[in-house]
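Rather than the whole complex, this shows some of its chains in their spots.
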Amino acid sequence: MAQEASILETFPNPHPHRAYIIEHIVHEFTSLCPMTGQPDFARIRLAYIAGERCVELKSLKLYLQQYRSRGIFYEDVTNVILTDLVAACSPRWMRVRTRWTVRGGIHSVIVAEHGSREGG
Amino acid sequence: MAQEASILETFPNPHPHRAYIIEHIVHEFTSLCPMTGQPDFARIRLAYIAGERCVELKSLKLYLQQYRSRGIFYEDVTNVILTDLVAACSPRWMRVRTRWTVRGGIHSVIVAEHGSREGG
Amino acid sequence: MAQEASILETFPNPHPHRAYIIEHIVHEFTSLCPMTGQPDFARIRLAYIAGERCVELKSLKLYLQQYRSRGIFYEDVTNVILTDLVAACSPRWMRVRTRWTVRGGIHSVIVAEHGSREGG
Amino acid sequence: MAQEASILETFPNPHPHRAYIIEHIVHEFTSLCPMTGQPDFARIRLAYIAGERCVELKSLKLYLQQYRSRGIFYEDVTNVILTDLVAACSPRWMRVRTRWTVRGGIHSVIVAEHGSREGG
């Protein structure tokens, strides 16, 4: 996974002393189902309180585009994205939420979180 | 009930050390009214924090399709689904919410929960 | 009031050991204004955690239809419905919410509650 | 029917030389099902191009309230209201649209029209 995550870039948090929330909502995520090879589509909501560094937006887009031709399960990809982003920018708190389009009359939502929004 | 529930399959939780939330929203549930034999329709929202195992999505669909020709009350079916799913995957926490279509100018919502979302 | 409330029927709670929530949303309630005799219209949202018994849905509909020709104020009817239903099924917790259509550019919402949702 | 319709009042069209459209949307109509005696609820949309006289709004409200305790079918009541209003104000054109709440998973809409919107 190191390969894909290395594309992520960061920049210094311009206001590191204030615990403010940054949210990026990705409307155009797609990956492949590891069982059938069929495309999956999701909307991803990433929220975090930065530590010393923020995630650079264009590199985030390119990082997520790498999943376009990769087979991976809903539960797994949600956690992998969280782990990669935490490794890249060491946030005080971070949450990743993926919402997948309908399959067989069911749509799924996965939410994974790192650290605590409230505190130190 | 064992008969229907045995169709449920599970797979190992890929990230068992993180208490993340998995939600499946079922748009196409239908069962029968045990009094009149008339069809009932519901939207089911299943949310849980997995323990060692996750619910496999296709088996969940097939499990719920079994109610298509079964007479059962709103309050009962909500609790039975919760009990069956808890038995199948031993989650840390699980909640089942059913929202039924209008009958006689009234629509109903039932919410049953197992364990605590916060802890343990 | 006893007269109207006696129409309410109940059935045994199929899962009395679990504190789950039952909600019935009534789209077609109408009563009369006690001052002018003009019709009033409301949407009623009834939520409760059952004790030993649940409210039977058809009798609930008939009970509420009795207000069609009865003059009663917003604040009063909300509380009377709550009192009647609590008497009929002894819930652990119950809440009645009425939302009235616009009169003179104002619409009103009344919410009355019995017991505590959390405990005991 | 004469009895109910006689309550309708009219006033002189203040601009009889212009073929403008008047629409009244009634949110609170209720009648009874002639088979079961159960209440029915509808939203009524009345549109017309007046001739010499316009329908007075308060009398329209009182006229429609008379259906509150009357058993009548969807198709019938839509046409009867149209016939009564045409008789009362002789419009150039008139249309009555009723939209009924859900019964048995089905809701109905009836639209009846008198004269032509376009011309003379």
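Letters A, B, C and D mark the chains as written, and numbering starts fresh at 1 in each.
Just so it is clear, a contact is a pair of C-beta atoms (placed from the backbone, for glycine too) under 8 Å apart; a residue touches a chain by one contact, two chains touch by 3 or more.
Here the structure is a predicted model, which means the values were calculated and not measured.
Every protein chain here shares one sequence; 4 sit in place, and the complete assembly counts 10 copies in total.
Here, only the chains that are shown with their structure count from here on.
Shared contact partners of subunit A and subunit D, listed by label, are B. With centres taken as mean Cα positions, subunit C sits 45 Å from subunit A.
Our note on geometry: subunit C versus subunit D, Cα centroid distance of 32 Å, whole angstroms.
Mean C-alpha positions place subunit A and subunit B at a centre distance of 28 Å. If each chain is drawn as a node and touching chains are joined, the picture fits none of the line, ring, star or complete shapes.
The chain pairs satisfying the stated touch condition come to A-B, B-C, B-D, C-D. Those residues of subunit B that touch subunit D in the shared complex are 38-39, 41, 101-102, 104-105. Listing the residues of subunit D that touch subunit C in their complex gives 27-28, 30, 38-39, 41, 65, 68-69, 101.
Across the complex, subunit B is touched by residues 13-15, 18, 20-28, 50, 54, 57-58, 60-61 of subunit C.
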